[in-house]
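Inspection log for the structure reproduced underneath, given as structure tokens.
Every protein chain of the complex appears in place save one, which is left out.
Chains: A and B, in written order; residue numbering restarts at 1 for each.
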Amino acid sequence: MSGQRVLQVEGLDVSVGRRGLLHDVTFSIDRGERVGLIGESGSGKSLTGLAVLGLLPEDVHARGTVALAGVDGNLLELDERRLSHIRGREVAMVFQEPMTALNPTSRVGDQVAEAILLHRRCSRGEARRAAVELLDQVALPAPAEAARAYPHQLSGGQRQRVVLAIALANDPELLVCDEPTTALDVTVQALVLDLVVRGVTARDSALLFITHDLSVVATVCERVLVMYGGRIVEAGPVEEVFRRPRHRYTQGLLEASDLEQAQEHTRLRTIPGSVPPAGRFPAGCVFRNRCTHATRECETLPPWTGPSPEQGYACFHPAHETAQVGS
Amino acid sequence: MLLRILRRTGILLASLVASTVLVFAFMAVLPGDPARVALGVNASDEAVGQLRREFGLDRPLAAQYLSWIGGLARFDLGTSYISHAPIGPQIADRLMVTLWLVVTAMVIALVVAVPLGTVMAMRHRRPSGVLLSALSQVGVAVPAFLAGILLITVFAIGLGWLPANGWTPPDQDPVMFVKQLTLPALSLGIVQAAVLTRYVRSAILDVMREDYIRTARAKGLTPTQALRRHGMRNASIPVITVLGLQLATLLIGAVVVERVFVIPGLGSLLLDAVSNRDLIVVQDVVMVLVLAVLVVNFVVDLLYLVIDPRLQVSSR
């Protein structure tokens, strides 16, 4: 791993009351790197994203360190004032639901311009022009007119592009996208994904891309983190993890979404059981109550196996132990 | 947008006509005859007959109705059965007094409720917010006339700072006007503030949970900035609805407070007319009050159009 480190998350624990939601989450992202964070609903992906922006709800407590290039100190310990200077400038976020992410009573252009005015010294007029330019970059047709529109006059895909424009307005070091295309039509998804990738590439920004969709990770990201039960259970380059998953959960996830195999077996393989509610995961290996390979050993927490937090897995009975791949 | 305004105006006009029918029908189906009611049981048949002719009460109901609304349209509200004085100017004078009271109360309610409700929403999890919320709940349970009596006890009788009752027109003695207006306006205003505060609080709580507030914070706005720039306008929509409804309750609530503070407003006129059995005056005052409520509702609907751009387009 070379290049300049942009984000370093270490030992992030998040809890509500006595219920743990995230445990010992550790990972890092370098400049220009695109990292996917995948997992089922309830695995803690979105919480991780919010923690990175310091946008966790009031009574949710986070411990550990979140360090961002260019920012002194631990993001988790900064006050709201300092954080507000960082958000939107060093780190920005695109959310899942474009239909509600924009203020319905304010013009789209003003909402983009606001992001610029907040962090740069420039006049209102300059900010407006920059906003139109940004709307053009995210391929909104007739950007000057779009800037004068209200959100309800735009489609879901167009609104999500506006949110992306807001996020990219100040060339952030890190862009966090939380399921940005899940709520969109399939036809629009590819376009928005392409805009995200182009946006971060042009700025050499780092990208943390949160999704449950493996194919999206495969097209957008270079590296992947697999999350389950509030823990990162496997990490590595996309190619490697998808081709040779080690953690039994990753394996199950891949099999469940592998269409070719599904056709062979005539029915889709699924992971048995369902995701427990947050904070109700078993002790030891969080996946053991759904895992067909679980043994008594799994009642203790499996250690991280691998050269670095960026590559490895936490499983006592990893898949593909030997070279022969399953029959 | 234009279509919407036209539609709303149509509804207003239809409601106005319907409410005149309603009020008239209500007063017309009375058992007994208004002339007899006005003159009392001991009046001679000739006196009653004369009054009936004088006021056209011997005509068919439809004719009476038409001449009444015909008069309304020309701002001629007829003459009192009792004093034989024209009602229109009397109502106009009294309405001014009531409007002073109601508008001042509304301003007090707004000035108290908007900041307080916002603070309550932003601290809804902390003890101070919960305490304020509980206090407002108590305030809602206090009727305005009770608040008036308590205020008189403390500020007029106990401390002697302000007069306990009375009314002076502003052009006669502005200082006295303000002194006498303060307690009645406060008793109406504080109680309304308690109600309004709860609506402001819940409107702001709702808005704070909106995704666009999170987007605003992700941009780099502090929670307070996000609320001020993106929340207030959206939160004002439900609050304005309540304001409209409250203005209606205030107009009626003023009736009782006017009685407490001996103020010659519309309410006193209504109550006097009821006890004098001057039914035409009752009918006119009720009509004016209902008309005021309907107009307020209409204005509220127009305000939505100004505030919410979604409405401006949907029917363009």
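Everything below uses one rule, namely that contacts are C-beta pairs under 8 Å (C-beta built on N, C-alpha and C of every residue); 3 or more make two chains touch, one makes a residue touch a chain.
Convention: contacts and distances are computed from a predicted model.
Student: One chain of this complex is not shown here; going by its UniProt record, which of these names is it: "Peptide ABC transporter permease", "NADH-quinone oxidoreductase subunit M", "Na+/H+ antiporter subunit A" or "MerR family transcriptional regulator"?
Tutor: "Peptide ABC transporter permease"
Student: Specify the residue from the set B:L146, B:M176 or B:I237 that touches the hidden chain.
Tutor: B:L146
Student: Pick out which of B:T9, B:S83 or B:Q137 touches the chain that's been left out of the picture.
Tutor: In the full complex, the listed residue that touches the missing chain is B:Q137.
Student: Go through subunit B and note every residue touching the omitted chain.
Tutor: These residues touch the chain not displayed: 11, 14-15, 18-19, 22, 26-27, 30-31, 125, 130, 137-138, 140-143, 145-146, 149-150, 152-153, 157, 164, 205, 208-209, 213-214, 217, 248-249, 252-253, 255-256, 259-260, 270-271, 273-274, 277, 279, 282, 286, 289-290, 293-294, 297.
Simple rule for what comes next: only the chains that are shown with their structure count from here on.
Student: Once bound in the complex, which stretches of subunit A touch subunit B?
Tutor: Those in contact with subunit B are residues 53, 55, 58-59, 80-81, 84-89, 92-93, 95, 97, 100-106, 114-115, 118-119, 150, 152-153, 163, 166-167.
Student: Mind listing the subunit B positions that touch subunit A in their complex?
Tutor: 125, 210-212, 214-223, 225, 229-230, 233-234, 307-310, 313
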